[in-house]
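All protein chains but one are shown at their positions in the complex.
Take a look at chain A:
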């Protein structure tokens, strides 16, 4: 029982990070139809910038805030100078642009920072909390709580504000959105900035547990992508559920089968989803009446 609980909590923790990455994918995909493979680099930036800024003597909370701002600026620049000029290009072209941006950001990070692994101190110490026999790192609560706050905040924004509804409207029907006067370019910029912030927050929360380096983004982006696919591309609820499921799958797979194949599970999920249910768990089937 204690073992099961241990796997459950570590699965949920890592799953919460995948969920945030998947949410970033979802937000940009909804606003622009682009699958942004530089999403993982936002996570990397969150962790790395916090590490280096706090190493320069800045208090951790401020360093984290700076990291989020840096990621948002990079996200906006990515939209302005890489995505916006290619407006109207095919989806494949746009995906290749984001892959290029991801490689570029990794290269710059390698030069500006370094190639080492880095750690952040846990936000509330390293004394494990005992929950029914499972030893839980306090940082896990930060990850789970932080992810919950981001998810609820995003939900409130999309459902309760006119600007949030404009994002949903742009996702649903771009032409109609422009006809009612929604500036869809601004909405796209907002989505890139918001995704960058969500990614960076995920990176900051998880770095005390998993360490960070210039290239952590690649694997996280793929896992987050698997989560978004599993949940149904473009569905925020699906992204969260998909992320948590993949985290749990990894944790239980590594615990009960073999940790050697831990990273393989996410890719297995991508393949199974593509073969068996390309629309994902919560994917919208086209049932609109005409």
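Simple rule for what comes next: contacts are C-beta pairs under 8 Å (C-beta built on N, C-alpha and C of every residue); 3 or more make two chains touch, one makes a residue touch a chain; residues count from 1.
Convention: contacts and distances are computed from a predicted model.
J.: Just to verify: the chain that's not displayed, which of "SCP-2 sterol transfer family protein", "Protein-glutamate O-methyltransferase CheR", "NADH-quinone oxidoreductase subunit K" or "ABC transporter ATP-binding protein" does UniProt list as its protein name?
T.: "ABC transporter ATP-binding protein"
J.: Pick out which of A:93, A:110, A:127 or A:173 touches the chain that's been left out of the picture.
T.: A:173
J.: Suppose we count only contacts with the excluded chain; which residues of chain A make the list?
T.: 162, 165-166, 168-169, 172-173, 175-183, 284, 287-290
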